[in-house]
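Note that one protein chain is taken out, while the other chains of the complex remain in position.
Chain IDs A, B and C follow the sequence of writing; residue 1 opens each chain.
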Amino acid sequence: MGDKMIYLDHAATTPVKPEVLEAMIPYYTQKFGNPSSIYAIGRESKKAIEEAREKVAAALGAQPKEIFFTGSGSESDNWAIKGIAYANRDKGNHIITTAIEHHAVLHTCQYLESEGFEVTYLPVDENGLVSAEQVKNAIKPNTILITIMFANNEIGVIQPISEIGKVAREKNIYFHTDAVQAIGNIHINVEDMNIDMLSLSAHKFYGPKGVGALYIRKGVKITSYLHGGAQERGRRASTENVAGIVGLGKAIEIATQRIDEYNSKLVALRDRTIEEVLKKVPFVRLNGDRYRRLPGNVNFSFEFIEGESLLLMLDMKGIAASSGSACTSGSLDPSHVLLAIGLPHEIAHGSLRLTFGEENTQEDVDYLIEVLPMIVERLREMSPLYEAYLAQNKK
Amino acid sequence: MGDKMIYLDHAATTPVKPEVLEAMIPYYTQKFGNPSSIYAIGRESKKAIEEAREKVAAALGAQPKEIFFTGSGSESDNWAIKGIAYANRDKGNHIITTAIEHHAVLHTCQYLESEGFEVTYLPVDENGLVSAEQVKNAIKPNTILITIMFANNEIGVIQPISEIGKVAREKNIYFHTDAVQAIGNIHINVEDMNIDMLSLSAHKFYGPKGVGALYIRKGVKITSYLHGGAQERGRRASTENVAGIVGLGKAIEIATQRIDEYNSKLVALRDRTIEEVLKKVPFVRLNGDRYRRLPGNVNFSFEFIEGESLLLMLDMKGIAASSGSACTSGSLDPSHVLLAIGLPHEIAHGSLRLTFGEENTQEDVDYLIEVLPMIVERLREMSPLYEAYLAQNKK
Amino acid sequence: MYSEKVMDHFTNPRNVGEIENADGVGQVGNPKCGDIMKMYLKIENNVIVDAKFKTFGCGAAVATSSMATELVKGKTVEEALKITNQAVAEALDGLPPIKMHCSNLAEEAIKAAIDDYRAKNGLLDENAEKNACGRRCDDIHHMHEEE
Partner (left out) sequence: MYSEKVMDHFTNPRNVGEIENADGVGQVGNPKCGDIMKMYLKIENNVIVDAKFKTFGCGAAVATSSMATELVKGKTVEEALKITNQAVAEALDGLPPIKMHCSNLAEEAIKAAIDDYRAKNGLLDENAEKNACGRRCDDIHHMHEEE
């Protein structure tokens, strides 16, 4: 573990930008008032929150009063899905989602199944895509919600959200999208795209961890999730995380203003990595659609080797990467996303996710493509699966 | 609004202590790794969280693995109450609480009523106290949860938690306490006090806003509230608010280590304020038990005047205070706590809460007891109720 | 939260006090709800020549009382009756949505004081609307901001 670290796991989380942290700091110590308080420092906190709300609204093409701050992307997902489910039980109990959602959506849907709701998990094709047609065909008279992620956290694939939004609107069914990975990478407009609810989380776009937001279109019938005080216009209780919200606001402003510049930088790093690795390393495949993918996302499967070993070796070489979703690294099961695109278990186990960001350079890619093939080679030499493969091919 | 501000609203929120902020900062920019990640900076974040967990456990006399971090005191309350309710539906549907809980508890209970649960809201006496006897008498065969706050956020009254815990344990019923206002002010030991669950929130003891914790005794049957990733040992999804959790840990360590010193300082400020104001201002009463109250809490009702006007005038004189709970200042109803201790509406409207903290001095009290009587006087001169009272007494 | 104009009228309320032997006195609101407005009018030749008030209530209640007394002075009784709650709120550069009911109270206080004047002078219009005394708090209080 040298001193230098090349961080290639921006889909797991991002560092807070200095200007974001700078904007946050005053709200911890001097401007620490409770936004519900009537006196000067309380009003100041309130104002800071409302300014952040305007920034989020601007980033999404929404109205400020359609933005509600939460404690995380997961909370936004839980709220959106359970909130719609419970508020619309009289209309139906069927929810449509996909097999490759983040666990914050999947496990929430599974929970609702245990509470008597019915969930359709749409399969995806070998590139990780669902189609608006599939969604349309899954709609039933009792469908109350469609929840489909904007961009996948593991394989980076971007779903046809506009088309799905159109179907949802035509059928008059609420449409939620988990855009946690999309913010700052994709231009989003909730009006044009017919999105009724949208989840986001600050720490994926250089804001702080532990603060998110949920966009709820005006008029959407949804119950509250956190009960208590009258914060967020009575819809989400808890003393507001003022500094966190200020950080989220600042971060989304920066992220969405320079989205094109940022993307072209990331695409260059991504594409070179994909090309070089596919060229240099045998028995490797790229997971997720080659073109409809997040600008910074690369996801490979290397046959005959296992992901954690690969990560540990990369870490020892100063490269921070991930195998599937960071959230699930506590589990030993192969990624549900990789299984959903049809990978066999043993190949899914050998996956590597590299996600580029702000601080990465072409030199980082140089280093990566120097180191990675050697590590793969070394692990394969240790692998009984590779030995078996070679033996079989000798015959 | 001069430059100097005397902050007397520590029950609403507290500034983050410099040493707490200092401990947090590195986790935004350099040590920003996702605690679920396997590489060095991920493991560092994980370690920081586990250290904070140990500090919280030490403060409560609990085991580290009984501590779960959340996004707020309100989330802890929602989780504890809904989690027990849904996990134990087979055993019963009755919950016991009090009429003076924080809205995070009250509104959660009301929500559960709409979902078919039955809730007993125990009345309090004129000092704001419930007794273990009352709790005992309210227990029914279908009672699954007793949730009673440790110390009240408005009138500062401290409930007989040990005695209630004993009753709960004898009857084998889960006991949750909202200790958001108690941490750092009262010595707490969950073992000795037979507490099964306990909610706390960092921003009430000089930590950051937007991070809390729930103590859940090992073996308690409770469902998860936020579904998703495997964080917090699979029981509370969301990428952890690492900096916030580090801040919470540092803050609770400081707060509980110097609890006696802190208390004797606050008691001195509190008692002098109570004595002087009762002496100098006519038609005033102290709300909440004179002795069984938080060391920093003063709550008065001034007849004939209305609280918001009082707060605005104090703010103009550089004093930040509150009328009832900050969370409810969006509402115009008089405080449910003041009504529960038997105050008529018009007197409840004239309430003032002053809560002392770290930075306050006897000079602050000097200034307060100089300014407050004049403001009360001025508002009374404007008051048609005072005019009516005087007219009546002339006759 | 409050405009500068509101804070000015709250800090330096115009026309606080009583008018002895006032020609019209009206009191509206309900102490249970946390606001009472009492308005005193001096009326000469159908023109309001002086107005004073006492108010128990929040910052907005005090400011709207102050503004209402300013607005009625110099007006005929008929003109004064045309002063709407919107007019009072606008004269204060607006009120937070949750406080709009305070401007209703001001409108009603003017009406109540004029009713009293007319009653004392046998001018009462049989069809006069009753003022809002005795409403339940919930009617006016439980509106969430914009929701």
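What we mean here is this: contacts are C-beta pairs under 8 Å (C-beta built on N, C-alpha and C of every residue); 3 or more make two chains touch, one makes a residue touch a chain.
Just so it is clear, the model here is predicted, and its values are computed rather than measured.
Colleague: The complex has one chain that is not drawn here; which of the drawn chains does it touch?
Modeller: A, B
Colleague: Of A:115, A:333, A:359 or A:377, which one is in contact with the hidden chain?
Modeller: Considering all chains, including the one not shown, the answer is A:333.
Colleague: In the complete complex, the non-displayed chain touches which residues of chain B?
Modeller: Here the touching residues of chain B are 38, 43, 46, 65, 230, 233-234.
Colleague: Tell me which stretches of chain A touch the chain missing from the display.
Modeller: These residues of chain A touch the chain that is not shown: 304-309, 312, 316, 330-334, 345-346, 349, 381-387.
The definition used in the following text is that only the chains that are shown with their structure count from here on.
Colleague: From chain A, which chain is the farthest off, judged by mean CA positions?
Modeller: Result for max centroid distance from chain A is chain C.
Colleague: Could you name the chain whose CA centroid falls nearest to the centroid of all protein CA atoms?
Modeller: Chain B is the most central one.
Colleague: Calculate how many whole Å lie between the centre of chain A and the centre of chain B, each centre taken as the average of the chain's C-alpha atoms.
Modeller: About 34 Å separates the centre of chain A from that of chain B.
Colleague: Can you list every residue of chain C that touches 2 or more other chains, as numbers and ranges?
Modeller: Within chain C, the residues that touch at least two other chains are 145.
Colleague: For chain B, which residues are shared contacts with two or more other chains?
Modeller: In chain B, the residues touching two or more other chains are 308, 312, 330-331.
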